[in-house]
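Structure provided below as structure tokens; questions to follow.
With one protein chain removed, the remaining protein chains of the complex are shown where they sit.
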Amino acid sequence: MTLYQYLALATLVFCIGLFGVLTRRNAVAVLIAIELMFNSVNLLLVAFTRYISPDGLVGQLFAVFIIVIAAAETTVGMAIVLLVYRGFRGIQVDRIGFLKW
Amino acid sequence: MELAPVVDLVRDAVTGFLQSLGLPAFVIDMVLALISASLIAGFMAVLALAFVWVERKVSAHIQNRLGPMRVGWHGVLQTLADALKLLQKEDIRPAAADRWIWWWAPAVSFIAVFAAFIAVPFGEGLVVRDFNIGVIYIVAITTFGVISMLMAGWGSNNKYSLLGGFRSAAQVVSYEVPMILAILSVVMVAGSLSMMSIVQAQEGTMLGFIPNWFIFRHFPFGLIAFIVFMIAGTAETNRTPFDLPEAESELVAGFATEYSGMKYAMFYLAEYSAMYVMAAMGTVLFLGGWHGPFLPSWLWFAAKTVLLVCVLIWFRWTFPRLRVDQLMELSWKFLIPVAFINLLAVGLWSVL
Partner (left out) sequence: MTGESLAFYGLAFMLVGASILAVSVRNVFHAAMYLILALFAVAGYFVLLNAEFLAAVQVLIYVGAVAVLVIFAVMLTTRLTDARVRAHNEQVGAGLVVAVAMFLAIVMAMWSTSWPISDAAPAVDNVRTLGRMLMTRFVLPFEIASVLLLAAMIGAIVIAAKETGPPQSEEST
């Protein structure tokens, strides 16, 4: 399996996640699509480590940090979604534009 | 009477036979994996049957009565009779339940525990696959079982199931942290995450007669780590005193309320097997795995694991149940600080 196949796969998953972020109305579904994007980036980094520098595992370490940051971001994101739901009884992102001018 | 040479012989014979059929290498690997998986699944089923009988007998004797006595010698075949009964019960599906999620929850629960058996060393050289991340693999796979509780709770479309699922998930996720910290203390001393290496690091004796097990090493921190691990392991498998989510008097059967017949049996098979996996991990990490004089290694492993399972059963019928907030408080406010301090102390001891 060459590097190019992993690149194509990771980009495909990234763009599927991008489509989800741009078009989903439910806030939790948007966060799910963001998770897909994070995972595609992790896959890409580990593929690079395996094919370009198999003995120095910097790419895998970077992927570990991305997992940590994704976990923190999802935590705060879900807390905000819960707060919004409590106030407005719905989390469709195109209806929560109250702060727009 | 070591079993490892017998297993190697059988495996070489099967591999030779498959190679003579001219199959490519990865197909041979897959066939061998399938055979190992079926053997493990069979072992799990027999194990669960045996442990249900042990639980009923032990609980009966703790409560000063006899337990099952009629079906087979002292009720040994009682669990088989119960399994046959459950098999022929009607499989009721709630009409408003989310069909696929409700159906998949028992399967996911079983898969999570089944996959953990792959890394357990049943004796010297008797491990299906010795991962070099064995310990984390088992912890990760048992974590995956949380999803099955949430699926069961949500898919049943029933308030009691949902509450039971929430509480179970919160409990399991909270008690993972002290469990991992206790495991980390052992891993730090052993210097490896592989189950076989951890067992091999516990060879020999200290001072001539005390076995070199992690429970006795770095006294008293090995003992504290063992106690934290046992408490966290009991909570991980939803056993009393931490079984509020599935207690009969509280939430009917918690997340398993809407399941009948074989699906209900699947959840309980998974629970007893998870109990075995926790006991096996406790044996490998703290009680020296398969080390022991005179008897073959798999017998020592089986004896130590059965001892820990009996301790878990003893807990169930001795302690009262903890309330949900007491349960969470125990984990976050007591076990985690104790586990952290233990980790620090073991680290300092190793360095100084």
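We just call them A and B in the order they show up, numbering each chain from 1.
As a convention for this text, contacts are C-beta pairs under 8 Å (C-beta built on N, C-alpha and C of every residue); 3 or more make two chains touch, one makes a residue touch a chain.
These figures come from a predicted structure and were not determined experimentally.
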item	value
Visible contact partners (per top-of-document touch definition) of the missing chain	A, B
Residues belonging to chain B that touch the chain removed from view	24-26, 29, 98, 100-101, 131-133, 136-137, 139-141, 143-144, 146-147, 150-151, 154, 162, 166, 169, 173, 176, 193
Touch list for chain A against the chain that is not drawn	1, 3-9, 11-20, 22-29, 31-33, 35-36, 39, 42-43, 46-47, 49-58, 60-61, 63-65, 67-76, 78-83, 85, 89-94
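Going forward, only the chains that are shown with their structure count from here on.
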item	value
Between chain B and chain A, distance of the C-alpha-averaged centres to the nearest whole Å	33
